[in-house]
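All protein chains but one are shown in place.
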Amino acid sequence: MSIKTIGRHLGLPVFHVLMILVLSLFIVSFIVLAAGVSPFTAFSLLYQGSLGSVSHLGHVMKSFFPMTLCAMGLVYTYRISLWNIGIEGQVIVGALSAMVLFRLFPEPQVPSLFFSLGIVSAFLGGMGWAMITGFLKSTCGVNEIFAGLGMNFVSQGLALWLIFGPWKRPGIASMSGTDPIADVYCLIESGPLSISGFELILVFILFIFTWILIRKSIVGLKLHASGSNPFASRLLGLQPTLSIHLALAVCGGFAGLAGLFQVSGVYHRLIPSISSNYGYLAILVVLLSGFDIRIVPIISFFFSCLLVGSIQLPMMLQIDSSLSGVVQGIVVMVYLVYMGIARHLNSRIRKPVYE
Amino acid sequence: MNDTLILIVSGVIAGSCPVLFAALGETLSEKAGVINLSLDGCLLLSALSAFAASYQTSSLMIGFLAAMMTGALVSLFLGIMTLYFRVSQVALGFVLSLFCRDLAYFFGNAYNRLQGVEVGPLPIPFLSDLPVIGPSVFSHNIVVYLSFLLPCALWIYSDKTKAGLSMKSVGENPYAAYARGYNPRLIRLCHVIAGGILTGIGGAAFSLFLKAGWGRPQGCEGTGWIALALVIFGSWNMFRVALGCYIFSFLQIMGLLFQQWFSDVPAQVFQVAPFPLMIFSLVLVYFTNRFSETSVGRNQRKYRLFFLTARFLSKPAPSHLGKTFEP
Partner (left out) sequence: MIRLENIHKDYGSVKANDGVNLSVRPGSIHALLGENGAGKTTLMKILSGFIAKTSGRIFVCGNEVDISSPVKALKAGIGMMYQEPMDFPQMTVLDNLMAGRPSGFFISRKKALHDLDRFSSDLGFSFNPASNPASLTLGERQQLEMIRLLSLGVKVLILDEPTTGITDLQKDVLFFSLRRLAKLGHSIILVSHKMDDVTSLCDEATVMRQGKVSGHFSRPFSSQDLLQCMFPSGGDVDIADDYQPGDPFYFLDQVTASSSRVVLKPISLNFRQGEIVGLAGLEGSGQELLLRVAAGVSHIHTGAIRIGDTPLTARSMKAYQSSGVFFVPGSRMEEGLISGLTLSDHVALCRSGHTLFTRKRAVESQTSRFIENFFIKASPHSLVDSLSGGNQQKFLLSLLPDTPRILFLENPTRGLDHDATAAIWNILKTRVRHSGSAVVFSSSELDEILQVAHRVLVFSNGELMMDRLCHDLDPHDIGQAVSGIKQTKY
């Protein structure tokens, strides 16, 4: 997709997209320079570490899948003007629910059946966790941001308790996690990229599904209407409260699947940081995409490249791998601020900067 | 037994210091009507700047100043963008929180595991010689003593001064405040910055004595989010927020002790405690408000005990929290 189409999707002329990119690049270079490293070296290392070789690209894809899943889920909740910060916890609980099943049946007779049950379990786990937030929001009037934040920490505590308590490795309880899950539950990696076909297909299907649902079907419109004017939507015959629950449920389910990917595809066990921050990163992805599903994979891919590319920075340049986070943060901030100022200066550019 | 008691009390007091600064800073900002979600990253970034500045200059004073500057700059940016350019407070605060954390790790790389200066204890003469209380309460450093005074100072500020009144006004109803001759946006900006400065001190407290030094992870990750929860738990009242901070710190210390006793429960589990409490107090506020509007409310006398307890446990948020003011 060319910059021009991206620009059109963002509701921005190409000039503005370029401005945002250039400004971000400028600021990042400045920060890298301040750390005493040549920006060119850093950028080229980032490139080589992510897109420079086939095996690196495989790693990129491994973080691309869960991140994209989360971001696609967030498209639903943003459509209805909800801030699902709780997505991080939903990833964790998804991973936990999958683990529960994997540990209950360590030697399944029909692996594929039990693995499918694991998928369902992860989906339902994330969904249930998200619906707690939805319940707190609609019935108890708790702001979804604070409820979600709280649920994140609760799920983190839950994971730690399991790792150090009931699921600890015999003898040693440590941050390195539980015992590995049975091999049958690990995703098979194949092809030159050594990525899991299962993940690829699932993400692709869900992407098409979300695309159709949000952009082609009436659902996207209903979510948007319910979020922006609940009273009028009720008069038009919609059910805004139900929509809130549905959007959160789907988002939580997607996040739960991302948790499953982390367990079965990457770590093969439960570790304390099982979510790898993908939930929070996905929030940035969706913010930057302007809540447009079509751009989500592009940005998510870009973020994954940064994430994987930065892994070798400490060894090669003695700078911290958190440069990826710095770049991601800068781009999103430049976007938000640029849009804010542009709207302030010129009321013709109207783009929802979410409240 | 005495030794354990001294250990606990002293640990609670020292451990609560940074979160106290951060939570009270956030209280200032939220009382003026701005949610500053950047707290967590801001703490970490100011912890780094405190350590870096004091390491380079061997001066603690400069370390603290650097941390305060950092906090002020971050919140100045957030304040200007959200108040004057109507960027969403939640979006920008959230991004800033992640960004500041990563920026701190990035620049902190050069300071990993270095030995820097540390704030030394400053026992208060005579008082520190008292049994039990002396070593547990009066043998800390100056920043910790300041953290005792801070809730009182801020209470005096918000309750007794003209500026404090203006802070509450713009957080409650900026339109009415404007009608009375205040400049809501400027007042909000000032309090966001003040909150940032306090957060900066909190960050410095981490890297300059509580978890002295720098590393990845530094050890204060997540504190900012906890401070945010404590502000709600303390229902925007300086003393309750402070109390929440001490309770939280107590839970942490107990977590360490419990871990010795029940080794299978990690200390981190106890850190989760503030969050269910926060959600509980939000639910309580909602239901007291709703009941007082409906039939239960008309029988207030009958449910007097319920209302009194609920009102005592939690109070509603500033009416205009998180909303934009457009003159």
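Letters are used for the chains, namely A and B, taken in the order the chains are written, and counting of residues starts over at 1 for each.
Rule of thumb we're sticking to: contacts are C-beta pairs under 8 Å (C-beta built on N, C-alpha and C of every residue); 3 or more make two chains touch, one makes a residue touch a chain.
The model shown is predicted, which means the values in this text are computed figures rather than measured ones.
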Omitted-chain contact residue, chosen from A:60, A:225, A:286 or A:337: A:225
Among A:116, A:176 or A:217, the residue in touch with the chain that has been omitted: A:217
Option touching the unshown chain, where B:169, B:199 or B:252 are the choices: B:169
Chain not shown, touching residues in chain A: 213, 216-219, 221-222, 224-225, 228-229, 231-239
Contact set of chain B toward the excluded chain (per top definition): 160-163, 165-166, 168-169, 172-173, 175-182, 295, 315-316, 318-319
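Keep in mind that, in the parts below, only the chains that are shown with their structure count from here on.
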Chain A-chain B separation of Cα centroids, rounded to whole Å: 29
Chain A to chain B touching residues, read off their complex: 31, 34-35, 83, 85, 136, 140-143, 145-147, 149-151, 153-154, 156-157, 160-161, 163-165, 168, 173, 272, 280, 283-284, 287, 314, 318-320, 322-326, 328-330, 332-333, 336-337, 339-341, 343-344, 353-355
Chain B - residues contacting chain A, complex: 81, 84-88, 90-92, 94-96, 98-103, 105-110, 216, 222, 225-226, 228-229, 232, 263-266, 268-269, 271-272, 275-276, 278-279, 282-283, 285-287, 290, 324
